[in-house]
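The structure under discussion appears below in the form of structure tokens.
Apart from one protein chain that is not included, each protein chain of the complex appears where it belongs.
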Amino acid sequence: MIQSPYIRKPASVQRVMFTVLLALTPGIAAYVWQVGAGILVNLAIASATAVAAEALVRRLRGRPIAPAIGDLSALVTAWLVVLCFPPIVPWWVTVVAVTLAIAAVKHLYGGLGQNPFNPAMVAYCAMIVAFPSLMSQWPPAGGLDFATQLDLILGGARNLDAITGATALDALRTGLRGAESVDAILRQPPFGTLGGRGWEWIAAGYLAGGLLLLALRVITWHMPVAFLATLAATAGAFWLANPAQFASPLFHLASGGAMLAAFFIVTDPVSGATTPLGKIIFAAGIGLIAYLIRAFGAFPEGIAFAVLLMNLCVPLIDMKTQPRVFGHRRGKSP
Amino acid sequence: MKDRYTATRTSLRTAGIMLLFTLVFTALMAGTYRITAPAIEASELAERMRLINDVLPPENYDNVLLEDFVEVGPVAELGLDQGGRIYRARRNGEPAALILEAVAPDGYAGRIRLAVGVDTGGRLTGIRVTAHRETPGLGDYIDPKKDRERAKPWIGQFANISFAEVAPERWAVRRDGGAFAYRIGATISARAVTDAAGRALAWANERRDALFAAETGSRI
Amino acid sequence: MSSYIFIVIGAVLVNNVVLVRMLGLCPFMGVSKKLETAIGMGAATTFVLTLGAGTSYLIDRYLLQPNDLAYLRTLSFIVVIAAIVQLTELVIHKTSPLLHRVLGIYLPLITTNCAVLGVPLLNVGLNHNLFESLLFGFGSSLGFTLVLVLFAGIRERLDGADVPAPFKGTAIAMITAGFMSLAFMGFAGLDRFH
Amino acid sequence: MTLQGFRDSAFNGLWKQNPGLVQLLGLCPILAVSSTMVNAVSLGLATILVMAVANLAVSVLRNFIPYEIRIPVFILIIAALVTMVDLSFNAYFHELYLVLGIFIPLIVTNCIVLARIEAFAAKNDPLSSTLDGILMGLGLVWVLAVLGGARELIGSGTLFAGIDMIFPNLAPIEVFGHDYPGFLIAILPPGAFFALGCLIALFNWLNTRATVRAHVRPKPVAEPAVVGETSAAS
Amino acid sequence: MTKRLHRFKGGVDLDYHKAESAGVPIRSAPLPPRLIVPLRQNARSVAHGIVTAGEHVLKGQRIGEAEGVLGTAVHAPTSGTVIEVTEHPMAHPSGLDTHCVVIEPDGDERWVALEPLDHRSIDRQSALNRLREAGVVGLGGAAFPSHVKLGSGTGVDTVVINGAECEPWITCDDRLMRERADQILAGAAILSDLIGAKRVLVGIEDNKPEAIAAMRAAAAAQAAPIEIVAIPTVYPAGGEKQLIRVLTGIEIPHGRLGTDFGVQCFNVGTAAAVHRAFALGEPLVSRIVTLAGNVERPGNYEVLIGTPVASLLELAEPRADTDRYILGGPMMGFALPDLSVPVIKGTNCVLSASPTLFPRSKPPLPCIRCGECARACPAELQPFELYWFAHSRNFGKAQEYHLFDCIECGCCSYVCPSHIPLVDYYRYAKSEIWARERETRAADGARERFEFRNFRQEREKAEKAAKLAAKAAETKAKLAQTETAPAPAPTEAAPQSEDDAKRALIAAALERAKQQKAAAKPKNTEDLSAATLAEIAEIEARRKALGLSEGDAGDVRPALPTLPGPTTAATPPAPPGGDPEPLAREDRP
Partner (left out) sequence: MLTALLIMAAIALVLGAALGFASIRFKVVGDPLVEKIDAILPQTQCGQCGYPGCKPYAQAIANGEADINQCPPGGEEGIRKLADLLGREFKPLSEEFGVEKPKAVARIDEQTCIGCTLCIQACPVDAIVGAAKQMHTVVEPLCTGCELCVAPCPVDCITMEPVAETVETWKWKYPVIEIRKRA
């Protein structure tokens, strides 16, 4: 017996995920423009892997395959994996990473909606721990031509010192380790006006997409605002204390994955906190930990680890920030 | 049940039994210790000697190295902020080489501890990493045990190098315009070790005579 | 001062006893099914571990080292820890029935938590002084409590998840612990200056 | 001990009540030293030794141990044995001793040792107790060996790395050749958890399959229905 | 009017579809051939039938007596003959049967003598009693007895009249307000008097301008302090708590009554019914029902309680592709399992549904915790958490997350992008929790009685043993006096062990029995008539035939097939292994 309500809003998971994919396109466009079209190859590889992995696992479990692929969530995961990775990472790293994200992180917990960890971020963390050298080779500022990128992706010679470089964040920490001052480092080639050279544009693309998501009410303001504000505030505090040792907040906002994370990663509904206050705590925690890892930790980019660390806290955050229920006084259980 | 177990009585009884067991098993342990002690001492010695042999081939000296040392206080050049021990190798009573402890403070994931051998000719006899926390698979090639190039480990390039072969201004990794090889993607580790080795060598060259002259076990 | 802070940060986050040093895993897997029990176990362990670290240090420093009896460490430490556990139980039973109800069932389990022996042994290895030993013990147990509580939170949420049959129960818990451990690797280097 | 009893004991120790997979005891050494097979097996053998001797000792002495202090006495016995093993490793396998580090003394708190003493040795005759110790220990060892082998293979592409610490004239095998990039995470702490998790899952899966086979017609198990795989009842 | 309105969080915007049926005036539904009047008015209370088959009843004659605190009387909706008092499916999602009085109308619609009454002329309690006797219950849907809601008559200063009618399609209250505004206001005034309120607020969603206008016009003519307030159209503005919140800013938590906060809420139809109960003396025998949806002639009808839905539907002419009929609105109603069910006092709408009008929901996907539902929930709950717990049957947690604050409005299901039937899970969880509470209560009672029984048995045993001991001592003394042979074993042993005490007891009973010269007694029974004995013999024979051994009476034999009693004694014995009858009955769908 089907029960009420008998009418439903025309909304679907597919639509939500499609919107997210759509919102990623400005960022990807900027990426292609600034860094090269190699990323598109990676996106294709990752998408195919995601669909295959999803289908395979569902098949193994004897569950219908079509709805799971139709919901497009695997593609979101796959795209985000690629966008976090260096664009010239060999194809098999992408394949391993996406398979890990989909088969292990998502489906071992029962599939869509049930994973306590952000699949894309687990994939990133696992890969940077497993293959630190491959994962820290980025195309140099100014980009590489498509042929070279393709060659690298398909497994071409990797030990070409000349063609790879460091990201802005990596260069910054390398420079700081060499006891140079921030100002001197920021005049080096990988840096542009705000963040890494060219990366400002990509960040702007993500920002545009993020605003679209906000406008379409796919995400709420809590997480992006809390994340960016905390990141900026922490960076600002250290910067004010010692501008020679710490980069400015604007640099931190514009470099690495900050913008992508603010609107597309921190906001993952499945593995994130859900209550309004919880969302703020969750995202602020990511901002803080990400900065600490960037500035003091062993990894140049700390957002992925910060996301996982806050994923760990989600059940407790949600539990402790349950909003007041209609008619009840705050914090009082029945 | 003849008599009630009072608390004191039980305590005494259990304590007694406990005591018995303790004595028996402690005796067993102590016995084992007696038996194994010489072997343990030998193994520990062998372990230390293995490291020293890596840094300074044994044919270079004939004294009892481990008994010929000086203590140094904190030395900035060696990165030692707690002080350390310097062994002195002699051949036929003549100074032959020094074995220093050094610390590279600027490794990728923290300090890298080194053992550095310097002979009287101002030549490095060898370097070994004794403790580090560099990223496995990336920066850990500085430890020859982890180096994929087993036949020709990276750290081997420092053997028999002096400032005559590599001038102090070129004492750096190639990426920094120097003479020493490094591995792509993990320059920092290489740079840290190279720099520390250079500093240690310079320091040893400067203090050699004072170091050899000092009384064994004395503090400089 | 800052070195003390780094001892704590190191013990809680960077070299977490459970996730990095891999000690105390049996209670970590065993009493993390419910949040409440996890908190109780955490509290009990914190108490015993801190106390045990201090006492062990004293025994080692003033009884064993002077007499060159390093080989008695394991034995004397564990015996003393067992005593602490028993006496703690005794004392709180007498003084605070409430606390006893909360911690009582966990106390006996602590003797076989290897972190309780492992931390004092690590203290010896790291050449900590009395205060550092206490701090390290406290930090480690704090780290234990932290991950235990977080883990319990996640496991409670996993209760209703449609985990593939072979992975139900401990297998998925183990894998979750793996992801936790991966996440904690992010803290690597934060105690660099120590 | 009868043959049947032996078989039961063996089945329990090696499979049904496997300490590492079912009882989840002694996890710390299982996870911590299984980054290479040699380390894993060495510690496993040390544990067997301790378990067998401790079980023997306790079952011989069981009638002299008052109930109230049985636990301290057990711990005492174990600790003494462990120290003896520790000293022996230090003396005769010094390199291995350095690698296994803190985990040899920690056999003392390895829950499985105490658990078996409590559950078995304190109630049974010396022969079966010793056997039980050995079999439970073997259960631990095979898990350690499988885990160590898998992690080592995936993580660095070798097998028996460090075998030269025990048999100086043997060398490790490079299974995937020299160019294997090494999936490092397998030998790091997270890899330990993943590997054991997967091993437990495999174990569960084999057990379920065996039950299903045994029962020809499987009993319907009431499993919660799941949204996504379901549709509203109509 | 410049009343400052409050807001409630959540809610959804819907397609209201009011125009279809709101344009047509209320018509009277024709008399159906049969009226099936359920004696149960809601899940919690049932009336006690006082008529029997064959009896002739008049319209408005009482046929069911109010029972219990929550009971109200039930009346014949028309004059006619009671055909039977029987079990009939009721308008309830379960489709289960309930006691119903089936009346065949005589077509005369002859009323019983009606006694109008001025509520001011009698004391409050009598006035409430009048409502109870007139069968007035809430017409807003829950059919909760109005006299109960009127409570103690103190502490309430505001009566809220609910004219929101926020569910799509339904327009019965709209029409009622347009056509009978004065009745509603008169009823509201009575309610206000009875509850001791100082003001009346009527909340009407602003998508019903005509109703607002009509009500305002009527209110202007009234002296009483009645305020008609247009409220924003948001589903579920008509929910009692939401409406009170909008009109007064007061939030009433779950489990508390409006009266605790000084407000009480009644539906407009209820107000009108109250007015009629006093001014005309009419009991509640009809109500207005909207017929809408996939029909040719939507509209509102004045329908007698007990009219089968099937005969009502004919008036609206459902289109051919109609596949379901929904009682109530699309958000909170339920699909009828059976069209023969009668209209009851809470029935406000019969909606004809077709796949195009109300498309079947797509198969659900897992919850992605997007939080849409939480944003829509007017109770400010976290519906996905409730869902997660209900889904994994973690009812304790579900309650911790305030499951029972859920008003089942359906907003969450409406917005969920994963198409999860969230409310179904809440309904399921709630009824499981209730069932568990019942079980726990039963178990507690059983434990108590079991313990008491054990205690009693112990005591009796002790008493008997004591008595026996005394007797034994006496006997012994006697025996000693008469100086006969050594005392017989049983008496000697009696005080020593319970077993012996029992044996002695039995022996004593046997003695007594013998003295009473009772007939032969199979298995310790006495005084059986010859007929019974024969029966027993026969049964015994059958037992033997079935291969059931005797003498294991003390064993637990759960699977023992029980044999039919004497009614079937003449029929041949059931074949061995035959299904025991009771078990067969239980798998009724």
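A, B, C, D and E are the chain letters, set down in written order, and residue numbers restart from 1 in every chain.
The rule we apply is simple: a contact is a pair of C-beta atoms (placed from the backbone, for glycine too) under 8 Å apart; a residue touches a chain by one contact, two chains touch by 3 or more.
Predicted, not measured: the structure shown is a model, and the values here were computed from it.
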item: Option touching the unshown chain, where E:438, E:459 or E:478 are the choices; value: E:438
item: Omitted-chain contact residue, chosen from E:69, E:257 or E:446; value: E:446
item: Sites on subunit C contacted by the missing partner chain, in the whole complex; value: 31, 33, 37, 63-64, 67, 69, 72, 75-76, 79-80, 82-83, 86-87, 89-90, 93-94, 169
item: Missing-partner contacts on subunit E, residue numbers; value: 40, 43-44, 90, 92-94, 96, 98, 364, 421, 424-425, 427-428, 430-432, 434-435, 438-439, 442-447, 449-450, 452-453, 522-528, 532, 535-536, 539, 543, 552-558, 560, 562-563, 565-567, 580-583, 585-586
item: On subunit B, residues whose C-beta touches the chain left out of the figure; value: 5-8, 10-19, 21-23, 26-27, 29-30, 34
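To be clear about the criterion, only the chains that are shown with their structure count from here on.
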item: Chain at maximum distance from subunit A, centres defined as averaged CA atoms; value: E
item: Chain pair with the higher count of C-beta pairs in contact (C-D, C-E); value: C-D
item: Farthest chain relative to subunit D (centres taken as mean CA coordinates); value: E
item: Subunit B and subunit E, separation of their C-alpha mean positions in angstrom; value: 83
item: Subunit D-subunit E separation of Cα centroids, rounded to whole Å; value: 59
item: Separation of subunit B from subunit C, taking each centre as the mean of its C-alpha atoms, in whole Å; value: 31
item: Set of subunit C residues in contact with two or more other chains; value: 71-72, 75, 157, 160, 162, 164, 167, 172, 175, 179, 182, 185, 188-189, 192
item: Of all residues in subunit A, the ones touching two or more other chains; value: 1-2, 67, 110-114, 126, 129-132, 298
item: Subunit D to subunit B touching residues, read off their complex; value: 64-66, 68-69, 72-73, 76-77, 79-80, 83-84, 87-88, 90-92, 94-95, 97-98, 178, 182, 184, 187-188
item: Complex contact set, residues of subunit A against subunit E; value: 1-9, 11-13, 15-16, 67, 71, 73, 110-114, 220, 269-270, 272, 274-275, 318, 322-328, 333-334
item: Contact set on subunit B toward subunit C in their complex; value: 25-26, 29, 33, 109-110
